[in-house]
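Apart from one protein chain that is not included, each protein chain of the complex appears where it belongs.
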Amino acid sequence: MRSPRVRRTVGALIAPVLLLAACGSSSKNGSGGSGSTTLNGSGSTFQQTFDQTAIAAFQSKSKGVTINYAGGGSGKGKTDLQSKTVDFAGTDSLVKDADVSKYQGGKFLYFPITAAPITVSYKLNGVDSLQLSGPTLAKIFSGTVKKWNDSAIENDNGNATIPATDIVIVHRAEASGTTSNFTKYLVSAGGSSWTLGSGDTVEWPSSSQAGQGNSGVAQTISNTDGAIGYVDFSDATQAKLKFASIENKANTFVAPSLAGASAAVAAATIKADLTYSPLNEPGANVYPITSPTWILVYATQTDKAKGTALKDFLNFVLTDGQGLAEGVNYAKLPTSLQQKAIAQLASIVIPA
Amino acid sequence: MTTVAPPSEHGASGPPAGKAGGKQVDRVFRAIAFAAGLLVLAILALIAYTTTNKAWPAFTHQGLSFFTSTHWNPNDDRFGALDFIYGTILTAFIAVCLAIPASLGIALFITELAPKRVRSGVTYVVDLLAAIPSVVYGFWALAVLTSPAKTIYNDIANSIGKVPVLRNVFGGPAYGSSFMTAGLVLAVMITPIITSISREVLTTVAQDDKNAALAMGATRWEMLRVAVFPRVRSGLIGASMLGLGRAMGETIAVALIIGTSHQVTSHIFFPGDSMAAVIAHNFGEATGLSRAALIGLGVVLFAITIVINIAARSIANRTSAMTGARA
Partner (left out) sequence: MTVASPPAPPTHEDPGAWINQQAVSGRRRFTNALATSWMIGSLLLALVPVVVIAVYVVSRGASVMSVGFLTKNMQIVTQLAGGGIAPAIVGTLVITGVAAVMAIPLGILAAVYLNEYGRQNRTANVIRFMADVMTGVPSIVMGLFVATIWVSSGLHSGYSGFAGSLALGALMLPIVIRSCEEMLKLVPDDLRQASDALGARRWRTVVSVALPAALPGIVSGAMLAVARAAGETAPLLLTIGTTNVVNSNPFKGTNTTLSKVIWDNAQTPFAAATDRAWGAALTLIVIVFVFTVIARIVSSRFATVKR
């Protein structure tokens, strides 16, 4: 029975397996090897581009540390940190009081790392500039205004003529801190026109569409005439979307900009745990839909190498990293907040 | 459990062992092989148990309205999954409607029309459709198909979509990512399995029966109608149901092109969502009850596909044609 044919086919069966095994053992060990430390993070896609940029710069500076930031949304980041699946979480929204006890690693710290405008991006053939007030935005996103030529929209734009295209609302598919901040803004600025509440998810009107992550929303908007949605400034800029100017508390229509975001952060009240809300703040230059974003870490680290690497990384983000922010369309922290955050680094306890 | 060794044509007459330990080895080998076989049942049972167990908090929290409510908002702990159940069924239905005529046509081409030399080539091409990964289908459709599809849908919406009654199905405004787009891509993806099983079923019809019909002066089509179709009807139904089950469980391609919108509507050019797509989009971010609810969607999906598959296999097996059918 042991003919050459059989042997050849045995070879055909075994060869790929051996190949895989060889490739498994010979290739460079990327994570978990001796002398290298891997940090895993997940969460907010709002801050993802800034994180990615900071990580790239940090890794080239400190060899031996690998950082993976998985995105997935603020909700995912917080869940993963709860179960200690990750070493740090990115989040744009605060932890609910009811959830605090679920964090297996005990006390956690908020590190503000940057802030940025949430743009109201749209695609509408023939319309290159658009102004929207809070109540109009609320009407659009709750589905009561269905056509672009609605009088509410035309009134905001000096009675300009706008095509009668159907409005397509684009929102986030998954639980998201961007959604949370955007809907909080609508609660604050929309008045009685906004009835859907706020949160990581809300019940959007039917026939609205969703995208995965900020980039997914940006993609859907860029593909759909008549679409309007909320996207972080960095992704919207990079995707060359058009965005609306939003009316702030001083009754000025302000286009999303880093300066407008910085003004909003400067106007906000910073609490002792470094949480704050820069939404719908007063001031003529303030862009009203400005989102804060934090990195969330446990105060007590359990692994010396990881704890040290994490602290180094946060320090980098809060110092040199701030210089990278504007290059990728995020606002630097105001100096006072930056100093408070750096001071808080001392609260991270690393085992000896 | 059966402990008695089953009778088989070559085993019963086995001569005595050459070596003393041989019998022991044989017993152990048999037990290992049997355990490997039982693994199938064990995995299926475990899937049913662990997923239901993890989903239970959501089921008890939401009660029956899990299946009847259209309000799904994890932030408020509301989990009515009707939108997604509907989307799963509608897209799979569109897919099967489109795939059955094409699959049957191809299967008939292979069994009735194609010269012997061409047959394996055609089979190979159809198998290639199955070899393309789901994510590639979805990515391609999203990047390339959605925009021309929207134009075509709008043309349909502006013609057929103006007719009363039909307006409720084909009316606009049309979306590039919609139930229809998802159904279309699913149709391509399930064509291989429907074709392959239809082909197996069709080859069971005896050539003599076909020749008899032809000898009576029937054309090829009349021969098919008289001698072939009546015999294979249940087999073809089984094949179609297997395709339906596949379409319902398909995740990634659908998640990319269905439009991700919560609604129950008769309009096939509107966006929607399916159970599998919702799990793929949301599972990573879900915690606590909403995670349980997503696992609950998985339980519903598992139950539906298992029932469909069991029914389909039983029906198809009745034609005793399934000997060579491969998934």
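What to note about this one:
To keep things simple, chains are lettered A and B as they appear, and every chain counts its residues starting from 1.
Methods note: contacts are C-beta pairs under 8 Å (C-beta built on N, C-alpha and C of every residue); 3 or more make two chains touch, one makes a residue touch a chain.
None of these values were measured; they are calculated from a predicted model.
Checked against the full complex, the candidates B:A58, B:I106 or B:I315 give a single residue touching the omitted chain, namely B:I106.
Considering A:A239, A:A255 or A:L274, the position touching the chain not shown turns out to be A:A239 (whole complex).
The residue from B:L90, B:A149 or B:A280 that touches the chain not shown here is B:A280. Contact residues of chain B toward the unshown chain are 1-2, 5-6, 8-11, 13-18, 22-23, 25-26, 29-30, 32-41, 43-44, 46-47, 50-51, 53-54, 101-106, 108-109, 111-113, 115-116, 119, 122, 124-140, 142-144, 188, 191, 195, 200, 203, 206-207, 210-211, 214, 217-224, 242, 245-246, 248-252, 256, 276, 279-280, 283-284, 294-295, 298, 301-302, 305-306, 308-310, 312-313, 317, 322-327.
By the touch criterion stated above, the residues of chain A touching the omitted chain are 1-2, 5-6, 9-10, 12-13, 16-17, 20-21, 23-25, 27-32, 38, 40, 48-49, 52-53, 55-56, 66, 68, 70-71, 83-85, 211-213, 215-216, 218-219, 221-222, 234-235, 238-239, 241, 328.
Just so it is clear, only the chains that are shown with their structure count from here on.
On chain A, the positions that touch chain B within their shared complex are 72-76, 78-79, 82, 166, 168, 173-176, 197, 199-204, 206-212, 220, 223-224. Those residues of chain B lying in contact with chain A across their complex are 71-76, 78, 146-147, 173, 175-177, 259-263, 265, 270-271, 281-282, 284-287, 290-291.
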